[in-house]
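Omission of a single protein chain aside, the complex is shown with its protein chains in their original locations.
In this document, chain identifiers A and B correspond to the written order of the chains, with residue numbering beginning at 1 in each.
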Amino acid sequence: MPEDPIATSKKTVPRVNLRRRVVNGAVTCAAAGSVILVLIPLVAVFGYLVYRGIGSVNWAFLTQTPKPVGEAGGGMANAIAGSAFILLIASVIGVPFGIGAGIYLAEYGRNRFGDVIRFTADVLNGVPSIVIGIVAYGIVVLAQGHFSALAGGVALSLMMIPTISRTTEEMLLLVPNSLREASYGLGISRWRTTLSITLRTATSGVITGVMLAFARVAGETAPLLFTAFGNQYWNFSMEQPTAALPLQIFTYAISPFDEWHRQAWAGALVLIVLIVVSVSAVRIAASRGMLKGAN
Amino acid sequence: MANGALRVPGLTGPKPVAGPQLARDTSLSAIRLKDAGGRLADNVFHGLVLSCALAILAVVGLVLYELISKSQLSWHAFGFKFFLGQNWDPVQDQFGALPFIYGTIVSSLLALILAVPLAIGVAVFTTEMSPRWLRGPLAFTTELLAAIPSVIYGLWAIFVLVPLLRQYVQPWLARYLGWTGLFEGPPYGIGMLAAGIILAIMIVPIVSSITREVMTAVSQQQRESVLALGATRWEMIRMGVLRNARAGIMGGVILGLGRALGETMALTMVIGNRPEIARSLFAPGYTMASVIANEFSEATGNLYLSALIEVGLALFLVTMVVNILAQLLVWSVTRGAPARTHA
Partner (left out) sequence: MNAEPNTEIGVQVENLNAWFGKTQALQDISMNVAAKHATAIIGPSGCGKSTFVRCLNRMHETVRDARVTGRVRIGELDVYNGTPAVYVRRHVGMVFQKANPFPTMSIYDNVAAGLRLNGFSDRHKLDEIVENSLKMAVLWDEIKGDLRKKSGASLSGGQQQRLCIARALAVEPQVLLMDEPCSALDPISSGKIEDLIFQLKEHYTIVIVTHNMQQAARVAEYTGFFLLGRLIEFDKTEKIFTKPSEKRTEDYITGRFG
């Protein structure tokens, strides 16, 4: 009977030895362990937000302005509205500029100059938010002579522009070139093609980018500290200091009063729900196909 | 159109015999189209989007201009000693930024030490080990971690993390590792250690998502060629993936550092805000971003404000350099461009 070739090979090539298998198993456990370790704070943060916050989110919280120290009750209605107002200003400034710059990068900027812009956008994206606050203070607050909603909006818009422009560019580049050609072939001018064909095809992707930028700045506190500044009352003037949800959370969290701590948790819960809802909505919409039907 | 103008050398085309009649342009008379201004409109549009792109350049220019021009006063008063002085005394108009620089660096390094192994572990697990159905949810969860605002991390740290540290972790550390000098003094809870931990939680998502990105960029062939040699899965990851992706992973780590350096709110809430340099991680500290956050709107006097803006300028320049370095490293892997020069 001829020698079994498999048996021979077992002699020359040793089976994966014990030590290597143990190392492999240990590393697998370590990796899985690190996933669990990372998930703990996530669960803890959300758990505490719900646990501490849910009891305090009530009708009064959502409709009333803060009460003076020592009085129970009151709410953050003005801060929620103020955040919405500041974010509206930020979007009105940031979204057009961001999308415009994204269009430039995708449709005209496939060259050295485009690379310079891309690079600068990445630099701007990395600027610490507190520094953006200083800049907005310098160009808006100093010019106006006082803190204002406008200053807060400008600060947040500066943070939105680079994110929106880079995602817009990415989404426009995903649109197949054959659609641009089809449009040119019909005698449609370049600007019309860009707006009505390319941008329209990429709409859902561009909206995703805008929503992500929005969610990112919605919770920003540092750039609002000395721009929007905060306010105990309602304000809907661009010219006046304005309350914002993250600012209010900060102020209440570092205060010594239990009642305020309770409200800080409630505010945080409201804020996180708003952000998580918008991020997940975008995630789901995106997974259903960025470019619906494009091939 | 003269017949003689037709030059079709050596070719027989449908050459009309008796003077070619160019076909009449009749079809378009049926519908009249506005000539939509064509070139002018195109140029206007180009100009419009170009100015949006230039706005990005302008903003970065403006950031630099604002920071440099408004910090002149402080720069002239203290010069380079500003960054070496330990005394921050607004009442005496004496400003030295070293405690903030120290606090920023120590809290960021502490965060990196804690976060990097975890982040790489998470990335390795999600890309190489986890069952396929788990990948999406895991990636989503880490993304969620990144979406939580800084101020909420701060809130959570004040009321959950800090008491935990004070009651359990710090006494334990002091008892067993106190001899290092890093863990001594009264356990306040609040301080450098709390800052480092909360910062670590915040940068894990960034580092792990970039690591995941560069690991996916490593080609399947690299993996298979190592597996074909009879390697275990870990050996494949180590030799086939991590080795090829190391420059990009380094980039992700540095990007995390950039984020940590500029992080403001959560740190301001737990680091203790005391401008002193202490060896122990239990002691309170202060960071560059925190001092701006706390003192900017109350800064009275031009020199005080100017000093704070100079801190901002230093912070901006450092994060910019760190971010650029990180970008280059990440690009070297994902685009396969000048990998060797940066590795």
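The rule is simple: contacts are C-beta pairs under 8 Å (C-beta built on N, C-alpha and C of every residue); 3 or more make two chains touch, one makes a residue touch a chain.
Computed from a predicted structure; not experimentally measured.
**Q** Write down which of A:V123, A:I197, A:L245 or A:V282 is the residue touching the left-out chain.
**A** Candidates A:V123, A:I197, A:L245 or A:V282; residue touching the omitted chain: A:I197.
**Q** Touch as defined at the start, partner being the missing chain; which of A:V43, A:L142 or A:A182 qualifies?
**A** A:A182
**Q** On subunit A, what residues meet the omitted chain?
**A** Here the touching residues of subunit A are 110, 176, 178-189, 192-193, 196-197, 200-201, 203, 291-295.
In this section, only the chains that are shown with their structure count from here on.
**Q** Cα centroid separation between subunit A and subunit B, in whole Å?
**A** Between these chains, centre-to-centre, one finds 13 Å.
**Q** Would you tell me which residues of subunit A are touching subunit B in their complex?
**A** My answer: residues 13, 16, 20-21, 23-24, 27-28, 30-35, 37-39, 41-42, 44-45, 48-49, 52, 96-101, 103-105, 107-109, 114, 116-117, 119-124, 126-135, 137-139, 147, 158, 161-162, 165, 189-192, 194, 215-216, 218-222, 225-226, 229, 246, 249-250, 253-254, 261, 264-265, 268, 271-272, 275-276, 279, 283.
**Q** Which part of subunit B faces subunit A closely enough to touch in the complex?
**A** It comes out as residues 36, 38, 41-42, 44-46, 48-57, 59-60, 62-63, 66-67, 70, 117-122, 124-126, 129-130, 138, 140-145, 147-156, 158-160, 201, 204, 208, 230, 232-235, 237, 258, 261-265, 269, 289, 292-293, 296-297, 309, 312, 315-316, 319-320, 322-324, 327.
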